[in-house]
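Have a look at this one before I ask anything.
Every protein chain but one is kept in place in this view of the complex.
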Amino acid sequence: MDQRAPQSDIDLSVTIAGIVLKNPVMLASGTWGYGEEISSLLDLSQLGAVITKGISLQPSCGNPPPRIVETPSGMLNAIGLQNVGFAEFVEKKLPFLRQFHIPVIVNFFGKTAGEYTELGKRLSAVEGIAGLEVNISCPNIKEGGIFFGTEPARAHELISAVRKATSLPLIVKLSPNVTDIARIARSVEEAGADALSLTNTFTGMVVDVETCAPVLAHSTGGLSGPAIRPLSLRMVWETVNAVSIPVIGIGGIMEAADALQYLITGARAVQIGTALFIRPDAPLRIIEGIEAYLRHKGCSTLQEIIGCLKVK
Amino acid sequence: MDQRAPQSDIDLSVTIAGIVLKNPVMLASGTWGYGEEISSLLDLSQLGAVITKGISLQPSCGNPPPRIVETPSGMLNAIGLQNVGFAEFVEKKLPFLRQFHIPVIVNFFGKTAGEYTELGKRLSAVEGIAGLEVNISCPNIKEGGIFFGTEPARAHELISAVRKATSLPLIVKLSPNVTDIARIARSVEEAGADALSLTNTFTGMVVDVETCAPVLAHSTGGLSGPAIRPLSLRMVWETVNAVSIPVIGIGGIMEAADALQYLITGARAVQIGTALFIRPDAPLRIIEGIEAYLRHKGCSTLQEIIGCLKVK
Amino acid sequence: MPPRIHYAKIKYNRNIGPGFFRMLLACPDAAREARPGQFIMLQVSDSTDPLLRRPFSLCGIGNDTIEILFRIAGRGTSLMASWRPEQIVNFIGPLGRGFEIPETAQAVYIIAGGIGIAPLLALTQSIEQNKTIPDTCIFFGGKTAEDVAVIEDFKPLSATVFTATENGSQGFHGLVTDLFLNHLQHQRAADIDRTGVFGCGPQSMARVLGAIAGKHSITCQLSLESMMACGVGSCLGCVVKTQTIQGSGCQQPSEPGSFQYRRVCAEGPVFDSRELVWEGE
Partner (left out) sequence: MPPRIHYAKIKYNRNIGPGFFRMLLACPDAAREARPGQFIMLQVSDSTDPLLRRPFSLCGIGNDTIEILFRIAGRGTSLMASWRPEQIVNFIGPLGRGFEIPETAQAVYIIAGGIGIAPLLALTQSIEQNKTIPDTCIFFGGKTAEDVAVIEDFKPLSATVFTATENGSQGFHGLVTDLFLNHLQHQRAADIDRTGVFGCGPQSMARVLGAIAGKHSITCQLSLESMMACGVGSCLGCVVKTQTIQGSGCQQPSEPGSFQYRRVCAEGPVFDSRELVWEGE
């Protein structure tokens, strides 16, 4: 595999919530499983970090199919957080990921606040986990998830509890399906989050006009991909203006220029999701492209461009 | 021009807020001006209705350029509601539109509640206006617009006041940039609205990585076009389940199948916006396509498919 | 061998019937690994619309080439129809679990509906090359004569081909599963036991075929279709409901019985028909 990043004089490293990343490019939760399947297509050791598929205390079956449908420049998914559960993750999935010597950030969720804190506590006792990403924003399960992510007070309460349960770096992943992302962001910051990831998917629906039924068995699903990029970017902008903890930009990043839009706007790192389905090696091209951009701009560190947005 | 709709045995008519439309296809506010420019490209007399560019009491300059930018399967606009104002609209624009003998629905907005009611009152005194569409959702002006559209209580207050000011059919156009569209919809219904239009555009941003500045002079703009279709459709679904007044579906409709998704979901009519830029005659194709669909399904009236969505 | 991104040159892209195309791709690395029943995820556009890759079964596997047979179904396949020889395209593959030919098989029954014939042509080719199984019958159904005509382009096949069309314009008038059932009823049970049965087609057909196989206690391998995003097993988008295996099932409060969602792209696309749980059963 000729997938090695070039040796370079340009410093792409960033620190988020105390986690040191050699570059700002991470894989987004749920879009690359736990790495076994994508590892022949993408050299994981080159990445800044990876965020695992969201796990819960117990294994979860997820939603019935159909679970995905393509939309203009995007896709809806209603996986419903199918996952192997805490025990199997720790036993079988984590050891595989540790071999790449990059920070492994574990995305997790619960149906109740109790489940969130319990899982936060258990994950903290596991070796080889660099940080946690709490998903309070998944639109595809009835309880939990988005319930906590749309009301500042509920989000504050939940994150305060999780904060007490773990001393690992705590990243909170926000839902974009809200009126005022800055308010939620501030309350989560106050509750003790070390960083924010945004955004998760936007709730959408597609109807099959032949059958007169929603295409997805779950009726609605989460929109991801290039279609949402301008929307997520706007939310990142509102959020970096509202909080002082680092923000990780997510949504429709396909190439380096897209990632740069987020970084310039003030995101300290980015996550790549849907792009992995089309170009599994997209993250490496993005890393290279960011580096080429910095060289072209005469910068020697990534820091110089983070948040450099000039607004009239 | 060979743009006449075929004579037909299929009844496409619908009634919304007392306005009788010969078919459910309208032009969305702001995407076809006041008709002069598009009239050589689209036979307006074939349409169900038209919604004019939003007007205010006084003429308004709008935002500085650049005002638009393309995004994946969509575009952002930050026109800032540039318009000719009430007086010129009534004197110069309305007479032109009346010649097509289709319902002319006037979209309007104000900076304050007082401006909204004053304009509502004045428009009610003008002949040739079939109904009003109140824009409480424009993301591109600082005061007014979205200020009223994101909080149920404020929306209720505003619409109650406008309701008292006019006896014309009153349609309220909602913003999609909210956590819970159904709540806003219900409060607007309670305030006396006769129908709802949704959605307006989603707030987004694009950054020029060369200049490190937002592409739009206004920084953010409203996303329209196919990209938003699954999102708007989901909101229409939540709204038809929450209110009993008619809902008009808007967002990313390019062809008949897209319009049908909204109608099947429960929208009583649809509006076409961005599609006009690409195919100015798209509305006529959509009318034909809806008719062909009904024939294919063995229906003789549009009513039979409105809201026929089968959900598990 | 794990899947890779391959860049392949188009050798030909022939229109072999209304809306049907055969496309031959030069890609020695992928060809070496590929097995009948496997598929590729082809990038159909450089734009973000259509966004996702499209899955296609291998209908032929050569030394340096793989071949696909496709039908225009929407925008992606329409774009593909315009591709020209010498053009470079890219795919991820080979993907999925292929067919397994039981060692004891004396005969093979192949039941195909419409474009479902594609993976079964690769299977037939492989059986014929290995010459271990004397007797292969293909039951091929479509809506019209045009649908089943595509198989002419793949002759000479030593297999016997029976066709069925829904409008009766060619062969048996009716569903291919009924044609197959007729045939089965004239076979001796002992012969059926030594027969490998393979099927691929629309979901309705796969379901009936699974039921027939179940009723006659025949092992039947079904290649399934499903909406796919990644094609490699990482998105969990393409699952089908299957029987629980090895006690690792999961139970949903709303649904009775234990089952498992398994990925068509990774555990499939070929499943033993007994594994599958059809909704409503």
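Per-chain residue numbering starts at 1, and chain names A, B and C are given in the order in which the chains are listed.
To be clear about the criterion, a residue touches a chain if its C-beta (ideal position, glycine included) is under 8 Å from a C-beta of that chain, and two chains touch if they have at least 3 such contacts.
For clarity, every value in this text was computed on a predicted model and none was experimentally measured.
The residue from C:K9, C:R35, C:R75 or C:R274 that touches the chain not shown here is C:R75. The omitted chain makes contact with just one of the residues B:V90, B:M254 or B:V270: B:M254. Check C:P3, C:G37 or C:P50 against the missing chain and you find that the one touching it is C:P50. The omitted chain makes contact with chain A at the following residues, 72-73, 226.
Where chain B meets the missing chain, the touching residues are 30-33, 36-41, 53, 59-62, 64-70, 72-75, 77, 79, 82, 225-227, 254, 274, 276-278, 280-281. Residue-level contact of chain C with the missing chain is found at 45-50, 75.
The rule is simple: only the chains that are shown with their structure count from here on.
Common neighbours of chain A and chain C under the contact definition above: B.
Between the chains A-B lie more C-beta contact pairs than between any other two chains. Averaged Cα coordinates give chain A a centre that lies 34 Å from the centre of chain B. Distance from the chain B centre to the chain C centre is 46 Å, each centre being the mean of its Cα atoms. For chain B, residues that reach two or more other chains under the stated contact definition are 72-73, 226.
For chain C, the set of residues touching two or more other chains reads 48-49.
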